[in-house]
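Presented below is the structure to which this report refers.
Note that one protein chain is taken out, while the other chains of the complex remain in position.
Note that the chains are named A and B in the order they appear, and that numbering of residues resets to 1 at the start of each chain.
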Amino acid sequence: MKNSKLKKILLMLGIMAMAVVFAGCGKKTSASTVKHITYWHVNAQTQGGAAVDDLVKKFNDTHKNIKVTAKYNPDMYKGLMQNLQSAQASGKVPDITQVGWAYDNYFASNFKYMTPTDAAKKFDGNNKFIDGNFTKRTLSFAKDSKGKLVGLPYSLSTPVLFINKDILSKYNIKEDSLSTWEGIKEASKKIHDQSGKYGLYIQEPGDTWAQQGIMLSHGADIQKGGKAAFASDNGVGAYKYYQEMVTSKLALHTPWAQGMDSFVKGDVAMAFTTIAQASHIKKSASFNASAIAAPHFEGHKTVVPVGGSMLAITAQDSEQQKAAWEFEKWMYKADAAVTWSKGTGYLPPTKVALESSAFKDYVKENPMLDPAVKTLDNAVPWTSFPKKGLQAEQAMIDARDKILSGSDVKSTLGAAQDKINAEQK
Amino acid sequence: MLKKKLNLWHVLLIIIILGAIFPILFMVSNSFKTLRDSYGTMLNLIPLHPTFENYSLLNKQVNLLGLTWNTFLMATMVTVGKLLTGLLTAYAFRSYQFKGKMLIYLIFVSTIFVPFTIVMIPNYLVISKLNLLNNIIGVALPQLCDATGIMIFLKTMEKIPNSLIDAAKIDNIPNRKIFFNIVVPILKPSIVSVGAIFFINSWNEYVWPTLILKDKSSFTLPLALQNYISSEGGTNFPLAMALSTIMVVLPLIIYLIFQKYILNSISNSGLK
Partner (left out) sequence: MQNKNKKFLPFLYLLPTAILLIVFLIVPILYTFYLSFFDWNLIAPTKEFVGMRNYLEVFTDPVNQKVILNTLIYIVFLVVLNFLFPYFISLIVKFFISKMQGAYKVLFFIPSLFSLVVGAMVFTWILNPVSGPLAYVLKNVGISMPNWSNSGILAITVICFITNWKVFGYNFILLLTGLGSIPKNIIDAAKVDGIPKWRLIWNVILPMNQGIAIYVLILTIVQGLQYVFTPINVITTGGPYYGSSNMIYQTYLNAFVLYKTGTSSALAIVTFVIFLILLFIEIRFVERKAKNYA
């Protein structure tokens, strides 16, 4: 009796498995005049995923001849690039995709894409859309090492200094003393000596975006003429500052998620990180949180690399490209761009959207955004080396990790620079 | 004297259990906290302001039913596949003498020692050529056999006395029947316990599915967690914990149902 029962169970499971196989094979095939395009993005539910769904739905509702399917790619721009690699290997690329700034050159030299300039010429007959919406500075973010426009800037972010006002006022620290890194050091010392808490946390993700900002704001160049140049005296000086902050326990050195948790918990007084964290901080912190513009070193001015992504058209077929271009242009309309910005915490990329009343009202409600918007004027393209860019970024990450665990700054940066330049012939 | 010793062992074991269970309680507890409270009241295991907010938010943001169904189908396929291939293979080794048996056996066993990294890229290419990306079949297909199953089944089968099978053969009972009516029933405890473990492991699988399933609609539950660990926008810990809690419900039910099988297979075969 029991045996046959088990047999039946096994049989049933087998049939079920088979059914699944067949169900999977019988995929729908529908042919119609509606153009289907896929849009790849990196926006998880915690960061703009809902906004993407919202925008795509609105677009599909108002455009009967185009149907956009949005696809989320986990693990940020790195994950998206990986998926794009794999997609290329299997021949199924998306029609339009986000590309992180750091992957600018890598994308341009490895994938087939249509430049926005070509799209505008082919489908609009003029360049009005691009010139009318983007400033020269904003467009410069999306150019590859040869000066060619690869895509259109879509998400912009700048680093800001988030502050715990409760801690600062408790130890009598004035906000305007925090406009320089020197001032931050002094404040951190005060806080650390009196409370044992850390003064500062600088984000440490799988890139050196924030660290580049510190070097740039000490007058250093990250690259010069296509070659790495960050191991200059100014670059070394910036990193020496950072290293000293960490070794004297004024700054916390830990992976990004943990570091931000410590800031939100109130164990670190200041956090130098992307503006995209603003809404998370607002929702989670039990203290009075605020943001001020990215600091600089005395005698230098604030310069930060821009963060975020651009939209690039990867469709191969002309009709698909046209549909993608139409979708892309729609996404830059002021209200769409503001919806996007609200959902993600990024700054809107177009002049129109930045100056729209909808966005201005939003900034009023969320004053943390204000310094980030202002910093945009000091933003430069994120360094993306023309050759073996991913390995170059890894070399800079490695250098950061080594320095923060105590290696000599000058020789470590020098070695990283040599390693990168060996590939840039 | 003896009693005291016994109690001390119990103390040790209970400490270990507390250590093992605490993270789970912590997970469940945080799934009922607001984001602010997850930071602000870290030490309160019982939420100060209990809320279902995370669960209802989760329900709005992802298709929980679809995710669960995908995960279930994938785990079922993998489990059935592994059990069938495992039983068949073990039976072949148990019942027949043939050329190259030793070699084939060694090859099968050695598959345990193949790191997944060595087959990762080629298998990805195969699955994409078969047009099975974003399809749970693509995840399951390369995992339909498992040497652990073969080994465990073979070890149990070797305990079946030869006389039993010989007798059946003399009675001219076909092999298929010997397999299903004699061997499989005897192996029932190990089939159930091995099957349950296969299922649970597959349910929780993360690395390989991340390579194959890129589309939200094909995600399994562990993959959906990625939605909530995006570090650029900050991690929503209580939401992630709510999803984690949902994720463990089915494995827990399976475990509670089959736990007797697993434990019986242990105590039946041994001593008290």
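Heads up, the rule we're going with is that a contact is a pair of C-beta atoms (placed from the backbone, for glycine too) under 8 Å apart; a residue touches a chain by one contact, two chains touch by 3 or more.
Worth saying up front: this structure is predicted, and the values here are computed from it rather than measured.
Novice: The complex has one chain that is not drawn here; which of the drawn chains does it touch?
Specialist: A, B
Novice: Can you say which of A:I96, A:L161 or A:V268 touches the chain missing from this structure?
Specialist: A:V268
Novice: From the list A:T117, A:S195 or A:T254, pick the residue that touches the absent chain.
Specialist: A:T254
Novice: Hey, which of A:D166, A:E186 or A:D398 is the one touching the hidden chain?
Specialist: Selected residue, touching the omitted chain: A:D398.
Novice: State which residues belonging to subunit A touch the missing partner chain.
Specialist: Interface with the chain not displayed, on the subunit A side: 78, 82, 85-86, 88-89, 110, 198, 206, 252-255, 257-258, 261-262, 265, 267-268, 390-391, 394, 398, 401-402, 404-405.
Novice: Need a quick check: the contact residues on subunit B for the chain that isn't drawn.
Specialist: The missing chain touches subunit B at positions 5-6, 9-10, 12-13, 16-17, 20-21, 23-24, 26-27, 30, 42-43, 84-85, 88-89, 91-93, 95-98, 101-102, 104-123, 126, 141-142, 144-145, 148, 150-151, 158, 175, 197, 200, 203-207, 221-222, 225, 229, 237, 240-241, 244, 247-248, 251-252, 255, 259, 262-263, 265-267, 269-272.
Here is the rule we use: only the chains that are shown with their structure count from here on.
Novice: Nearest whole angstrom, what separates the Cα centre of subunit A from the Cα centre of subunit B?
Specialist: 36
Novice: Quick check: in the complex, which residue numbers of subunit B touch subunit A?
Specialist: Going through subunit B, the ones touching subunit A are 35-36, 38-40, 42, 61-62, 73, 76-77, 79-81, 83-84, 124-125, 128-129, 132-133, 135-137, 180-181, 184-185, 188, 191, 210-211, 214-216, 223, 226-236, 239.
Novice: If we count contacts the way the header does, which residues on subunit A are in touch with subunit B in the complex?
Specialist: Of all residues in subunit A, those touching subunit B are 2-3, 6-7, 10, 13-14, 16-17, 20-21, 24, 44-50, 71-76, 83, 86, 89-90, 92, 205, 256-257, 260-261, 264-265, 274, 276-277, 279-281, 283-286, 344-345.
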